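I have placed the structure first, in the form of structure tokens, so that the comments after it can refer back to it.
Let's turn to subunit A:
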Amino acid sequence: MIWQFDIIILTLVIICGIAAISVRDLLGASILFGAYSFMMCLLWAVMGAVDVAFTEASVGAGVSTVFFVAAVFRTSRSSKD
Partner candidate 1 sequence: MKSIALTSVALLCAVLIYSTMGFPAWGDSDSPASTHVSDYYIENAVNDTAVPNLVTAVLADYRGYDTLFETTVVLIAGLACFFLLRRFKPRQPQHRLYRHIDTGITLIIEQGGKEPTDSEEFVRIDSRWVPYDLVIQQASCLVIPFLQLFALYVIAHGHHSPGGGFQGGVIFGATIILMAIANDLRSAARRVSERLGALMASAGVLIYAGIGALCILLGGSFLDYSALSKLFAFTPVMARSHGILGVEIGVAVAVSAVMIWIYYNLASAGRHEEGL
Partner candidate 2 sequence: MTSQIPALIIVVPLLVSLVVSLAAWIRQSLCYAAALCAMLVAWISAILVMGRVINQGVITYRMAGWAPPWGISWHIDHFNAIILILIATVALINLIATRSTAAREFEDRPGVFYALYLLFVTGLMGIVITGDIFNLYVLLEIASLSGYALLGMGSGRAAVSSLSYLFIGTIGASLYLFGAGYLYIATGSLNMADIAAILPTIEQTGVIQVSFILCLIGLFMKMAFFPLHTWLPNAYTHAPNSSASLIAPLTTKVMIYVMIRIVLFVYQPEFAFAEMDIDRVIVWLAVIAILAGSMLAWKQERLKRMLAYIIVAEVGYMVGGFWLGNTAGMTGAVLHILNDAMMTLCLFLAAGAVISRVQTDAFGALQGVFTKMPFSMIAFVAGALSIIGVPPTCGFFSKWYLISGGMEAGHYAFVAALIISSLVNVLLFFRVIEIGYFEPFDSHHHKNGQTVREAPLDMLVPLLVTAGLLIVMGFYANTLVTWIVKPAISAATMGGL
């Protein structure tokens, strides 16, 4: 566990989180949320939580993103904010 790595990834996580909620295109927001989840997965891997990181990689970055894309495809893609 090296805290210098940890802080870099944590910053990336926060940037991805802010980006995901501020993009107007919902498809883009879904993909940014996928990136957020993947960064989060790296963060947990740095902290030694390999099982949790594995789960987040498959669930958060994988299946959740697909669900978001599917829901956006079936509703509307644009958002007012």
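The definition used in the following text is that a contact is a pair of C-beta atoms (placed from the backbone, for glycine too) under 8 Å apart; a residue touches a chain by one contact, two chains touch by 3 or more; residues count from 1.
A quick word on the picks: all candidates are chains of the complex that A comes from, given by their letters.
Quick caveat: nothing in here was measured; it's all calculated off a predicted structure.
One candidate from 1 or 2 touches subunit A in this complex, that being 1. Against candidate 1, in their complex, subunit A makes its touches with residues 1, 3, 50-51, 53-55, 58-59, 62-63, 66-67, 69-71, 73-74.
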